[in-house]
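Missing here is one protein chain; the remaining ones are kept as they sit in the complex.
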Amino acid sequence: MDIPKAHLVDMYETMVRIRRFEERIRELYFADKLPAFDIAAGLIPGEMHLAAGQEPVAVGMRPHLHPGDAITATHRPHHVAIAQGVDLNKMAAEIFGRETGLGQGKGGHMHLFSVEPNFGCSGIIGEGMPVAVGAAMAFKARGTGNIALSYFGEGAANQGAFHESLNLAALWKLPVVFICEDNAYAISVPKASSTAIPDNSDRASAYGIPGVLVPENDPVAVYEVMGAAMDRARRGDGPSLIEIKTDRLWGHFEGDADAYRSDEFKEDMNVRDPLVAFGKRLVEEGVLSEAEQAAIKEKEYATVEAAIDFALASPYPAPEAALNHVFA
Amino acid sequence: MDIPKAHLVDMYETMVRIRRFEERIRELYFADKLPAFDIAAGLIPGEMHLAAGQEPVAVGMRPHLHPGDAITATHRPHHVAIAQGVDLNKMAAEIFGRETGLGQGKGGHMHLFSVEPNFGCSGIIGEGMPVAVGAAMAFKARGTGNIALSYFGEGAANQGAFHESLNLAALWKLPVVFICEDNAYAISVPKASSTAIPDNSDRASAYGIPGVLVPENDPVAVYEVMGAAMDRARRGDGPSLIEIKTDRLWGHFEGDADAYRSDEFKEDMNVRDPLVAFGKRLVEEGVLSEAEQAAIKEKEYATVEAAIDFALASPYPAPEAALNHVFA
Amino acid sequence: MTTMTDRKLTMQKAIAEGIAQEMAVDPSVFVMGEDVGVYGGIFGATEGLLDKYGPERVIDTPISETGFIGAAVGAAINGMRPIVELMFVDFFGVCMDQIYNNMAKIHYFSGGNIKVPAVLTTAVGGGYSDAGQHSQTLWGLFAHLPGLKVVVPSSAYDAKGLMISAIRDDNPVMYMFHKGALGLGWMVNNPHATGPVPEESYTVPIGKARVAREGTDVTIVTVGLSVHKALDAAALLEADGVSAEIIDLRSLVPLDREAIVASVQKTHRLLVVDEDYQSFGMSGEVITTAVQGAFDYLDAPPVRVATPDIPIPYSHPLETWTLPSVDRIVAAVTEMVSG
Partner (left out) sequence: MTTMTDRKLTMQKAIAEGIAQEMAVDPSVFVMGEDVGVYGGIFGATEGLLDKYGPERVIDTPISETGFIGAAVGAAINGMRPIVELMFVDFFGVCMDQIYNNMAKIHYFSGGNIKVPAVLTTAVGGGYSDAGQHSQTLWGLFAHLPGLKVVVPSSAYDAKGLMISAIRDDNPVMYMFHKGALGLGWMVNNPHATGPVPEESYTVPIGKARVAREGTDVTIVTVGLSVHKALDAAALLEADGVSAEIIDLRSLVPLDREAIVASVQKTHRLLVVDEDYQSFGMSGEVITTAVQGAFDYLDAPPVRVATPDIPIPYSHPLETWTLPSVDRIVAAVTEMVSG
């Protein structure tokens, strides 16, 4: 790995932070919903899509980001938001529906928006892809030197917005990187039942742009491929399409019985947990000892806990505040 | 040309019929709109998209059609409808807004629907593509042995519906042939300003299906390629994507000043008029003499004239008939 | 003709049963949509169908709503009777052309020659903090556009009967079920969501409202989950000596204007409860119907309790304040009758 150690450590720290955040959200999500699960109840009501297992997809681009770069993410946004550095306190507060949240409680977990860093996500499949194209248009017109990253699932790659966005970005040679998080399932529908070809990265040829497959759920592989694609975009050479094979360790949303995936599939997934694997490798390669990793854990856990404490200590918005912010 | 003579003659006759129909519609369209063009005036008000020059795209599939095969066409539908054998009298009557029309005057030139033959078209770009997929699903479920053809322009190939339709048809191995009529322009926008790669047929690889480019606007070439694709679909081997380079001889719609295409471009197009070229070739190859072609013209002109006479002799629907047929 | 029954079902099971029974008798009926097969529908509307009828008739689709809803149109005009699910109505924006311009208009454009017997099922409604892209009802929007019938059951009995009517209808029917009225184990517990449902097949006519409760002092016109809220409100109002009549529209298209007018002529007062956005929608249409049909009978201006013209907010206190509630209904009626 001829990657600066600082980058490796940063990616590891971020993975730990993401995983811990997802674990804590999961615990608190269920805390007051069980034993008789009621989606409307508790500190965090509503749907909750967690990304445990998909950390490599998010952290690999992190060292290559510049301030002002735009990211559009999906209904499963936490890992990407955290990797970009979205304020964790405000993000947690939003998820808990508090006044101090990114959107003062109006958006919730699928609608996290941040100005600095420049982040957005959405509950509609494919919706963020054209937005990334437009962000790139703005960067080009304004000469900011920024690029846009657009995350989407392998299920989203069959939505019309995918096609239109890639064509526009390629046609106008815009600084965008499209990143397909291939976790093999769209809710219960496996990729083979939704996608006519094995690899979405091969669809890049329909737009005359580079398509790269990252076949392993590994932050280093992602780091390298994303680095090249982001450089290319920043240089003005146009968009790329990256597909990364990754794993959604948990259900589609919390409360999903996940009966559509076999026990074997789930077991295999847990065995290859990317956080565990990356930690081991960093020990092996002498980048971070077990003790150092434990220290990182402690620090990151504290960061996450502080964010959750901040959220829980924050007030709910006043009910009539619902009327604010429809128009500027 | 090792094509049965009957097919060649049939294609020529159909091309003559189509061209004559378009010419006569054009004349009658302008007749009472000029000198001060008013789109709302005259025997045929509204937009009028004519397909003169695109006859090869339509007639090439004709000898391979079976009864019950479905076709979905575009806002520029006449050539395809005529080639499939849609009742010319009722079609003309619809275009003239008469009670005897295919839709009793409700649909008009962009909304021609026929049960036998199984034809439909639409004013919305890409709208017919998923419909063809669904027709093919029905044929497969019902075991009718039929196939569906979906026509669309090269401009439509950048619409999301294109992507979703091809993916579904490929995924489910449905009997559909997708036919891109590449006339190089979408209204004023040239293909190079809208499509990130030169040939849409190359987009077939994004769905793992055959993609075939027909580089010349020639009924024989279309006949051969369409024959293979239609056979393949009928055999149960799934969809194909065919792109045919063709020419729209006139404006996007009648009344279009067509200033966005150079005089040279237009001149070249007229020089290579496919009807003229095909006629010459049939003489050269001894398929149809000039005299025989003249006889065909006479017959087809009479057929077209009879359809227009039928339309003009038909009454307009009663105004309140507007209320009928909202629901069955 | 339906027999009396002691059997109780949730609305979710009643929907799935209605589909299953029609699939049994009509081989042209099939189901497609995202997660309708193995998963049984995110809201269970297609539960058990894959096991019964197999993957040729219960088809899991890619996330391609324009593609597969358009395919339903093509299948419907070629001899099939598809039931196609749009998982949440909020997603209509990615596929609306196929719905309103194609499915809804082909019959008309064809001068009546072509029929499009498709059922478009979709989940609607909020109340569980799913935020602004997963909580809308939007029925006013669909009812505004010609060519689609629009039904919204509020009870298990109606849900099954309207589903069977919808499948047999030769027109496209949009079948909107409210998540909160389904009786799902994992959704807000709702006692009104379970009710008697005959085992045999039966129909409920599309276009006929139902008097969900008789009353004399005020008419409450509503639909979907708000019928339940209105019933709860009426019970409270009864204690205050106010007798509310509740009209459950059951279908927005066709709209049973006679039922609205007749009730207002009787009670002289009208409240419309609408979980859809307040302006330019159902509430204004119902009020206009009443004003035009019962102008001289009205003792007070009609009132509405609806979702204000704001995106539906995520946070629990915001959402609770935003959606129609029993409290808001009681308060509105109380003010009207005392005013």
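In this document, chain identifiers A, B and C correspond to the written order of the chains, with residue numbering beginning at 1 in each.
Heads up, the rule we're going with is that a contact is a pair of C-beta atoms (placed from the backbone, for glycine too) under 8 Å apart; a residue touches a chain by one contact, two chains touch by 3 or more.
Bear in mind that the values here come from a model prediction, so they are computed numbers and not experimental data.
Considering A:31, A:138, A:192 or A:276, the position touching the chain not shown turns out to be A:138 (whole complex). Summary of contacts with the chain left out: across C:30, C:43, C:68 or C:109, the touching residue is C:109. From the options C:188, C:211, C:236 or C:300, the residue with contact to the unseen chain in the full assembly is C:300. Counting the whole complex, the residues of chain C in touch with the unshown chain are 66, 90-101, 104-105, 108-109, 131-133, 140-141, 143-147, 252-253, 255, 276-277, 279-285, 287-288, 291-292, 295, 298, 300-304, 309-311, 313. Residues 70, 72, 101-107, 111, 113-115, 118, 120, 122, 124, 127, 129-139, 141-142, 148, 160-161, 164-165, 167-168, 171, 324-328 are the ones on chain A that touch the missing chain.
In the full complex, chain B touches the omitted chain through residues 36-40, 45-47, 94, 97-98, 101, 103, 105-111, 122-126, 155-156, 158-161, 186-189, 193-195, 255, 259-260, 316-323, 326.
Methods note: only the chains that are shown with their structure count from here on.
Taking the mean of the C-alpha atoms as each chain's centre, chain A and chain C sit 35 Å apart. Averaged C-alpha coordinates put the centre of chain A at 46 Å from the centre of chain B.
Centroid to centroid, with C-alpha atoms defining each point, chain B and chain C lie 41 Å apart.
Within chain C, the positions touching two or more other chains are listed as 61-62, 64, 66-67. Taken residue by residue, chain B touches two or more other chains at 160-161, 164, 167, 171, whereas all remaining positions touch fewer.
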